[in-house]
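In this view, the complex is presented without one of its protein chains, the others remaining in place.
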Amino acid sequence: MNIPSHDVLIIGGGGAGLRAAIAAVEADEHVSVGIISKVYPMRSHTVSAEGGLAAVVRTDDDSLDWHAFDTIKGSDFLADQDVVETFVNEAPGEAVQLEHWGCPWSRDPDGRLSVRAFGGMSAKRTLFASDKTGFHMLHSLFQTSLKYSRIQRYDEWFVTSLLMEDGQVSGVSALDLRTGNLVAIPARSVIISTGGGGRIFPFTTNAAIKTGDGMAMAYRAGCPLRDMEFVQYHPTGLPGTGILMTEASRGEGGHLINNKGDRYLSEYIPGKMELGPRDIVSRAFVHEQRAGRVFEGPYGHYVHLDLRHLGESLIVEKLPFVRELTRNYVGIDPVHEPIPVRPVVHYMMGGVSTDITAKTPIDGLFAAGETACVGLNGANRLGSNSLTELLVFGARAGRSAVEAASGRAAPSATKLEELARAEEARIHDQFLSSTADSGERIADIRQGLQKAMEAGAGIYRTEEELSAACAAIAQLKERYAVVSVDDHSRVYNTQLIAALELGFMLDVAETVAHAALERRESRGSHSRSDFENRDDEKFLKHSLAYRREGEAPRIDYQPVTITRWTPEERTY
Amino acid sequence: MTEPRITLEVARYSPEEDDEPAFQKYEIPYREDWVVLDALNHIKDYVDETLTYRWSCRMGVCGSCGTMVNGEPKLTCSTFLRDYYPGTITVEPLANFPVARDLVIEMDDFMEKLQAVKPWIIRDEEDEKPVSEGEHLQTPKQLEEFKQFTMCINCMLCYSACPVYGLEESFVGPAALALAHRYNLDSRDKGNDERTHVVASSEGIWECTFVGECSVVCPKHVDPAAAIQRTKVATTKDWFKSVLMPWGAKS
Partner (left out) sequence: MSERREPRSFYPTISPTWWLKKRSYFMFMMRELSSVFVAAFVLLFMYELFLLSKGPETFNLFQESLRRPLFLLFYAIALIFAIYHTITWFGVLSRIQVVRIGSWTLPPIFVTLSAFGAWFAISAAVAWYFVK
């Protein structure tokens, strides 16, 4: 395969990556755009999103300011307000653009886009495509991207590192899964849209591929990871598998019930009940659990998500996928029985630090989507803002990358080849040579990591537990350094990929644990039992984690941009 | 009381060493709520790290894990061990595709065909509504027309079940044709004519003999067979109209 030099190279073919690619080719009719994805783009995790996409499309009973304030308050005032204002402004246009591209949005009888209520939103502004919004969005974007012949795709190519020249990004090193060849792909600008890293935890809604690859790559290249301590637990995942039960089921009127048969949220957020923001609803579960008011099952404790009172026809019309999932995986029909649910890890607010144009501190490097921390979600993300984020900042990243590329010279192919050969040697020496072989299994280290994260960096955290997690991760990294891969095949070596992903996961986990340790306050989804209150004086700022070779990351801070909304007490 | 066990016979193929696939037996713990994917993951994590297969979402929406289970095309993430226990479960790569390694098949042909039917909204330049003017209106009824055909997760079980695709590789195939039909029925699309030379070709709908197995195996009830037959009816009607009333504008 002849590897061209791309103007814009996008790592990750999910919602943000595809949107960026389309934006790039539309911004300039001469740019060459590449999308590298370790899976075929239709498999990207965007596909699993269910609930909806928030945008102020109904201006008669909604306003941009309300959407902005809901988001900022939802973020526990850690969001950068200029970013939020831009976001709410551009959201409606992106939602309509996706409709023009064929997305089968659910409709009102008069033909207009339907909107529904969602957690933390003060007005109905969440567009939806039944309860498979992410699926329909991803397929609409992917199918639309097929129109553009200038987008070159590298399907099932695994990026192992960013290639740098003089502190600037000049391309990537990528492994073609089909042949096992490691190749340098030159690019004038690179966009990282590889999603989050939920798989560092044992119970997650996330797919297998969410291993934090792009975050770790940027981190290793010297880019700071911002606000990593903020990990969102979705209140309603199935126990055991972690499969997502969309927030829309609560948006449509579903109730959360404890083992006493009570809608327990009346004790915590009587104003919003089941439509409270996710961090608060998840914490409520832990309180109920401590009080012994939850059910016990083979996969731990759970509560009930009751949809029975919604009636069969509503469930069939608005929540058919939820019904399908519960029938298949729990053997329950939500029309007749309540669904067992518990909080599971769902989303990372933190990620590759970018500014409002999706640019990172590293020249030539951009990021968008869950992988990035643009400053939109702060300490807690509101449901249905993420799908919008993919479009708004994916598009911005595409346009920014095109602009940046026009100002940069093409990278030196020979230099990149050298770097690729070095990368190939590094991977071979670490995993495929017989010298370092502890005989340990990758699965064991991975599970050790997941256990450590659940124990130390869960919904409620303490100094002791977080320190233990940091120490555990350091130990796991040592064990990882001597693990080897049995599979020496060049074709579809998924064990090698798993080993590389584990390395990424360990890096991401260390930033989460250390940033959480240093944030001695409770804010949004980061809850410290030993520092129960929000401390705006000391901590109204973003954390930045910088990699240090052989040491714990350096944690620094960056102020929050405040424009119009003064931080206040966050009650619902 | 010993822990219950189950046996899986999995097709292995090493492209650098083997001439053809051969079965390997694995005896593993049995759990009542495990799916075939859980079993494969257990094998890869604890028994044989070289076992190779595709998976991602584990909830039946990404389409990665299409595999033959006891000779039937299935998603391993949605196929429960308990439906086969205590018998041996045979796991093979999806039929009718070249095998790259173990359970991983080559999907290039499918991807090409998906693109060939132009699965995007096609409108005339003059018809282009600017985003600032808002959405195209589409009633729930209009949405209902094509909604079913939007549900395809591109898992390719239908291509595996289709004997025509097995015998005639040039057949465009169920999923691609159903996707073309989805766009043709979408009230916002005007691209019927542009798709017709691929869809209504001898390798398109006219290759289909309505075996119907594609619709039987489809995990999302898209009913690609219905999509193809309806396209045959629509195409034929259009042909008659163009022949009998050449002066009339095509719908």
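Lettered A and B in written order, each chain numbered from 1.
Operating definition for what follows: a residue touches a chain if its C-beta (ideal position, glycine included) is under 8 Å from a C-beta of that chain, and two chains touch if they have at least 3 such contacts.
Just so you know, these numbers come straight off a predicted model, no measurement behind them.
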item	value
Touching residue (missing chain; options B:Val69, B:Ala100, B:Cys155 or B:Ala180)	B:Ala100
Among B:Tyr13, B:Tyr26, B:Trp55 or B:Phe110, the residue in touch with the chain that has been omitted	B:Tyr13
Residue among B:Arg5, B:Lys141 or B:His197 that touches the chain left out of view	B:Lys141
Residues from chain B at the interface with the omitted partner, ascending	13, 15-21, 71, 95-100, 106, 141, 163, 166-167, 209-213, 216, 223, 225-226, 229-230, 232-233
On chain A, residues whose C-beta touches the chain left out of the figure	179, 490-491
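Note that only the chains that are shown with their structure count from here on.
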item	value
Interchain centroid distance [CA atoms averaged], chain A/chain B, Å	27
Complex contacts: residues of chain A adjacent to chain B	39-40, 42-45, 47-48, 57, 93, 96-97, 99-102, 104-113, 132, 135-136, 139, 143-144, 146-147, 155, 178, 207-209, 240-241, 243-244, 321, 324-325, 328-329, 441-443, 485-487, 489-495
List of chain B residues in touch with chain A within their complex	14-16, 33, 44-46, 49-50, 52-64, 78, 100-102, 104, 107, 111, 114-115, 118-121, 129, 131-132, 134-140, 142-143, 146-147, 150-151, 153-154, 179, 183, 186, 188-189
